[in-house]
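What you see is the complex with one protein chain gone and the rest in place.
Letters A, B, C, D, E, F and G mark the chains in the order given here, with residues in each chain numbered from 1 onward.
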Amino acid sequence: MRDILERVADGTLTPAQAEAELRGHARNDAGRFDAAREGRTGIPEAVLAEGKTARETATMVATSVETTGHALATRVVREQAEVVEEHLADEHPEASLEYDDRARTLVAHAPDYEPPELAATVGVVTAGTSDAIPAGEAAVTAGEMGATIERVDDVGVAGIHRLFDSLDGIREADVLVVAAGREGALPTVLAGLVDAPLIALPVSTGYGHGGEGQAALDGMLQSCTPLTVVNIDAGFTAGAQAGLVARAVSAARTGE
Amino acid sequence: MRDILERVADGTLTPAQAEAELRGHARNDAGRFDAAREGRTGIPEAVLAEGKTARETATMVATSVETTGHALATRVVREQAEVVEEHLADEHPEASLEYDDRARTLVAHAPDYEPPELAATVGVVTAGTSDAIPAGEAAVTAGEMGATIERVDDVGVAGIHRLFDSLDGIREADVLVVAAGREGALPTVLAGLVDAPLIALPVSTGYGHGGEGQAALDGMLQSCTPLTVVNIDAGFTAGAQAGLVARAVSAARTGE
Amino acid sequence: MRDILERVADGTLTPAQAEAELRGHARNDAGRFDAAREGRTGIPEAVLAEGKTARETATMVATSVETTGHALATRVVREQAEVVEEHLADEHPEASLEYDDRARTLVAHAPDYEPPELAATVGVVTAGTSDAIPAGEAAVTAGEMGATIERVDDVGVAGIHRLFDSLDGIREADVLVVAAGREGALPTVLAGLVDAPLIALPVSTGYGHGGEGQAALDGMLQSCTPLTVVNIDAGFTAGAQAGLVARAVSAARTGE
Amino acid sequence: MRDILERVADGTLTPAQAEAELRGHARNDAGRFDAAREGRTGIPEAVLAEGKTARETATMVATSVETTGHALATRVVREQAEVVEEHLADEHPEASLEYDDRARTLVAHAPDYEPPELAATVGVVTAGTSDAIPAGEAAVTAGEMGATIERVDDVGVAGIHRLFDSLDGIREADVLVVAAGREGALPTVLAGLVDAPLIALPVSTGYGHGGEGQAALDGMLQSCTPLTVVNIDAGFTAGAQAGLVARAVSAARTGE
Amino acid sequence: MRDILERVADGTLTPAQAEAELRGHARNDAGRFDAAREGRTGIPEAVLAEGKTARETATMVATSVETTGHALATRVVREQAEVVEEHLADEHPEASLEYDDRARTLVAHAPDYEPPELAATVGVVTAGTSDAIPAGEAAVTAGEMGATIERVDDVGVAGIHRLFDSLDGIREADVLVVAAGREGALPTVLAGLVDAPLIALPVSTGYGHGGEGQAALDGMLQSCTPLTVVNIDAGFTAGAQAGLVARAVSAARTGE
Amino acid sequence: MRDILERVADGTLTPAQAEAELRGHARNDAGRFDAAREGRTGIPEAVLAEGKTARETATMVATSVETTGHALATRVVREQAEVVEEHLADEHPEASLEYDDRARTLVAHAPDYEPPELAATVGVVTAGTSDAIPAGEAAVTAGEMGATIERVDDVGVAGIHRLFDSLDGIREADVLVVAAGREGALPTVLAGLVDAPLIALPVSTGYGHGGEGQAALDGMLQSCTPLTVVNIDAGFTAGAQAGLVARAVSAARTGE
Amino acid sequence: MRDILERVADGTLTPAQAEAELRGHARNDAGRFDAAREGRTGIPEAVLAEGKTARETATMVATSVETTGHALATRVVREQAEVVEEHLADEHPEASLEYDDRARTLVAHAPDYEPPELAATVGVVTAGTSDAIPAGEAAVTAGEMGATIERVDDVGVAGIHRLFDSLDGIREADVLVVAAGREGALPTVLAGLVDAPLIALPVSTGYGHGGEGQAALDGMLQSCTPLTVVNIDAGFTAGAQAGLVARAVSAARTGE
Partner (left out) sequence: MRDILERVADGTLTPAQAEAELRGHARNDAGRFDAAREGRTGIPEAVLAEGKTARETATMVATSVETTGHALATRVVREQAEVVEEHLADEHPEASLEYDDRARTLVAHAPDYEPPELAATVGVVTAGTSDAIPAGEAAVTAGEMGATIERVDDVGVAGIHRLFDSLDGIREADVLVVAAGREGALPTVLAGLVDAPLIALPVSTGYGHGGEGQAALDGMLQSCTPLTVVNIDAGFTAGAQAGLVARAVSAARTGE
């Protein structure tokens, strides 16, 4: 910090430059979108639609498109998606909009937005069909960060041969997000078979004791094979961290 | 009940016979050993040495040998085992005594005790070396009930090929006890590969959140493949229930 | 594994046969129904209707009938059942369909389906009327696996004489599923009176601390008489494991 | 309150009398012993020896004897009891002292202390030998309050016939304290068979999930037969409340 | 038991009499109402309306009136009460019916039903208005058992002077039920001021950590003054046990 | 921030001054003691002796005295205190040292240290003798911050008259720390009687369910009278925050 | 107490005066509003609208205005607010009424009500927009107690530069309420940067493990910088205690 201040003192840095450097980011008037965060952390700001009205979601998506050139919304139900679509058609008629109802995500791009492209692959693996939403959220998030997505679905441990049949594809990914509910054994089994970094994503399935994803989370934290974990249903977090790994690998690969 | 009472009324049953029939068991003066329970439920009374002094354990083992012809003690540490051995050498010099320090169990037989023999096999499978004590307890308990024991060790999911190499042996058992700690995934994986009844035995390993076997228990209760569960480290319970299945199969097999 | 591979090498086994043998099952194109699992584990795949739309349930029931010749659906409310009935009447007009609203289960058989028959009995015992759904689910599951079902209802410990009046019937079963909510004492009491394997099924009754079946589950795990446990309301799991015991006993009995 | 104050105003009550009346108790200089509480609530102050040194326990027992004529200490291990005995022999050589090592309680009476006598019986029932300490604590507490104690031991539900054999004796008590650990089913079963008020006392036995008395407590709170509960191992509380019931019955019986 | 059987053997007892004596109760064809329980335990069977349809509740109330001469239903919302009223007017036009919407209880008496009368008082004390339902349930239950009810409301510790103003009335009760939510301090404070047996009734108020009555329950179990506890909102249980104390006191008082 | 940087740019602020101002504190070479924090937050750095060796504690106390002129250590057992005393006698023979074994705190002052003096009083109230350590810790911490301490002990709700007798003294404090274990009712009762800010300090007493201070913490969080809470046994935190209130009041009072 | 009583005895105090003095408050016939509490504790009685009908809320608001001259209601949704407005327009047409839909609070003043004014500032800081309701509740409560409110919003740690930009404003407050959900890190970070007393207010955001504010609460209780805590969403409590600190500071400042 002393260096920067001394450069301000001797005039080689303007106060404004110093401020930007000390902060590492600029302030965003929209307030809600910390537009600078994407530059700072490499992760896009996402609109969590759950608990918001369709109108609120639409406004925030529009603001994000204006401020950052693109928008990512998660946990968007179909009714909300339709309102967002109408609103965006009014406000930004040329922007593209894609709603993925398997992932309940919504992605919008301004016409001049150039999405990032990474030379790296994120594998997104699910144990069963009820893992689709969080896994989809992870896939869309990492995809929006520029990673190539490799999906492998329905390879839960109850029919473990399907997992083995899919191993070659899984092993090609640079980093894995592995979603599972109930007892959540899939990431543990898979982490013993691959050498890529693996992020386990517990899913809120199961009833009774340890239900709603708690047993899955706890089992992943206790996994006898090393892996990292995110919270129950936290597909955005898993996708964002997988995206960061992909970005690091891509930068190394392309020599950036 | 009316039948029995009417037979007492018409004299075809003595009151003493009626009492025995109504109760289905006799009272045991020793108090502590419900000697009748073994006849009633098919499961031997066991002495839980944990929390008892070596002396108390020794007395109860001796009483069990006197009352029922044999004794089974669990969670016996070596120091307790030595005291029991001395005590039994004094009181019942001809009784046999076997201490299994992998299982921390102790079995004693009076010289005239005829152990039961079942025409059925209990498979006892462990994920790792830290599952040895509860698994051993299950094996000794089912063995004392007369079952043949098939042990398969160290086939945890972290190195899942070893499990596959052992499947043929595992599939020969009439009923399985499968012990695992940490995330406890082994019983879930195995239950998808076999068609024998499977009792999952969570083991108190692991630290931090979900440690001490809690994640293993919860994961087994949430297993995406059907299985039954006993409490953490409850090897005696798992072995006793597996023994009952073996007994039922054996009786059917031998036409009893 | 080496054996199989050597037999492939010397031509005594075709690659396809080797694949089947190594896997122990065939792949099912329908994806969702692991049709091979029933052959592998002896337990039918079940459709969990809870959380699915009536339409989704209907489609999956139809697919199951097509793929495996029969279907078992659980937690089906009447509205769903009616949609399934209509759908099946369209798609498979000759298939039989039975909805049990006490158990909320639905069973369908293709006209040429030959249900298994076991020479063994599963006893299903309930403490009270609120245990009907999970207990019914267990009964229907074990029944669909071929077991004879012996139901004994409303014998909870609050009026313990009724339990004693029913003991003779209960003792004739080869394996028991015992359902109870609130404090869940019935399986513990019953396990001290019978010598059949006993699976305790906690039911989500009770409010306040330990409510929703938690006290019942915990008490069953702590039972002072040995028994095995499934998760709260997990009637399908209890029935499936009881069915496996019945199958093992039946095979031994009929010399298969 | 106005009445008292007006009587002070017109001189029919001295300020000191008014103070005593308003407070309903006198202040005790020893500080620790709220000597007035016994008069106010009918329950003796007890010294909880757990977590105290033998010396501290001894001093408090002596103070209690001085202040109230008697002392009751709970959770006293033998080593503490010996120190208390020596100390009391020095300070109050004529006081009686009784240490009950089954209950880990210690009772001392000054020579002129006249213990209360109630015309009522408290039944103290245990499921097994590991319930002895809390049950003993309850029995000694109610006994010190003057109740006749009827002990019925080892009648746990694992061998339920013993409970039925003991019912006549149990039914003679005016109020019951029923201690049980593990799944804690005994109070629930017993409350369905008797018409006396019943206080369930969970005991800290059992390991694994729901261990240390948690399953017993939860099951008692969820009991399908009405009963009241105290905390795990809270024998003093159970005995004190049973003593109050006995006192109320006795007062009614003797017309006080 | 031997005595009874010998009396059957020598003809001084008929089998039917012996059966009744051995059981201590008769069997009730209606099944649902264990009519004998009221005789055996002194507590009326109650219909828990929560989770039942209005029609189911109405049927069970009618059955109870037929079988036992009276009915007590708890957690009855107004809509259910109206249906019960219509149904009872059809089936038993001369029966009385009283719905207490503060307590959400419903009491019906056949015209020839003679309610019990006890010479004893149950005090029912509440901390605040949100304790009304469980406290009312306790009051109605004990009242239906014949006790005189003394209500003291809104004397929570936040305005502790009101409690002191009410102490004289509270002290006249033979046994107390004290309801409180949030931190549940009232029973602890009150138990230090009275000498009657005190049953603490935690109420499901409060949000956040320890909400829904959990902090109240835990605090009552930890109370530094001895008291007994029932589960959260378990007004029926509290009232039933208070009723049993009142019955014991009344019997002693009237010399029965 | 822009202001500061512009003043650096125009030379009215040296880089070093700017750095200090931007940080609000200087860096401390000792590393462990954030000596600047006391200036920044008004709360002294404390050495938590629990989990440290006596030697480590002694070194840190000495460093604190050197760096800040004084030291405060908490949870110091007598053995540690003696080692600290010897070490300080060697290193800083003229420093004063005070060990309070009721509070398990240790305070050291360099000879030239001028302790702060506040014109404000912190009341520290305890329910019973087992609250002495955390309450003492709070008192010593606030005292070291300069507040006058008013202690009121043993006024728990089991003997509530003692609390009323002490109210006048309690009401004179500017802010209160109120410590209680078990059910922790005292702060709730007291907060309804005073108008000073009140910090509730739960204490790790009590066994069984809700023991170790959990019920006390939960009850304080649920208190029906408004108050703030610190963690179980967090006497330092309570004292530090009470000290900040006292400091604010004192500054206002003395016009600083 | 003796003093007062002696003054009654010698006539210098009437019994009525003595009663008022002994109680420190008058009794309020409305029952529900402990009008005296505001005088006694300095905190206004608040109407918690959650769980009440709009009509009930309206009646209680009106009663509060009548009894105390003002009313504060919390957790009022818009529909309730409209009913209250209509009701108050009927009953007290000249009373003012303000509904804050960000805070979901409602404040009413009788025309002659003179709100208190304090010479002190309460800072209310939020991490994000989802903290608005509890934080607003705190602000309105402290405001109604007379404090000046300084709001600083959206300064959560995810974009920590905004917090630093706001520090100067925050440091001017005499006491802080800091609201945060999810991991709740903001109060911990802020408490290391300011020297005012700080009350942390956890907010019920977040899903999965530790969701609904539990992680925030736990993290605040574990904060490595000293601070006090209130329960999840307990904005009224936080505001009331902050108001008491402001009142104490104001009194000191103005020499009252």
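By definition in this document, a residue touches a chain if its C-beta (ideal position, glycine included) is under 8 Å from a C-beta of that chain, and two chains touch if they have at least 3 such contacts.
In this text the structure is predicted, and so the values were computed from the model without any measurement.
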Visible partners of the omitted chain are A, B, C, F, G
Among A:Leu13, A:Leu88, A:Ala185 or A:Val249, single out the residue that touches the unshown chain.
A:Val249
Even though one chain is not shown, chain B touches it at residues 129-130, 154, 158-159, 161-162, 165, 207-211
Name, in rising order, the residues on chain A that touch the hidden chain in the full complex.
1, 24, 37, 40-43, 120, 164-165, 174-175, 191-199, 217, 221-223, 225-231, 234, 236-238, 240-241, 244-245, 247-250, 252-253
Positions on chain G where the hidden chain makes contact:
127-128, 156-160, 182-185, 188-189, 192-193, 206, 208-211, 214-225
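In this section, only the chains that are shown with their structure count from here on.
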Can you list every chain in contact with both chain F and chain G?
A, D, E
Could you label the chain E-chain F interface same or different, taking same to mean over half of its residue numbers are used by both chains?
same
Pick from C-D, F-G or A-C: which pair repeats the contacts of B-D, with over half of them the same residue pairs?
A-C
Rounded Å distance between chain A and chain B, as computed from the means of their C-alpha atoms
49
What whole-number Å value describes the gap between the mean CA coordinates of chain C and chain G?
55
Which integer distance in Å separates the CA centroid of chain D from that of chain E?
25
Listed in rising order, chain F residues that touch 2 or more other chains are 1, 158-159, 165, 192-193, 208-211, 217, 221-223, 225
Following the definition at the start, I'd like every touching pair of chains, please.
A-B, A-C, A-F, A-G, B-C, B-D, B-E, C-D, C-E, D-E, D-F, D-G, E-F, E-G, F-G
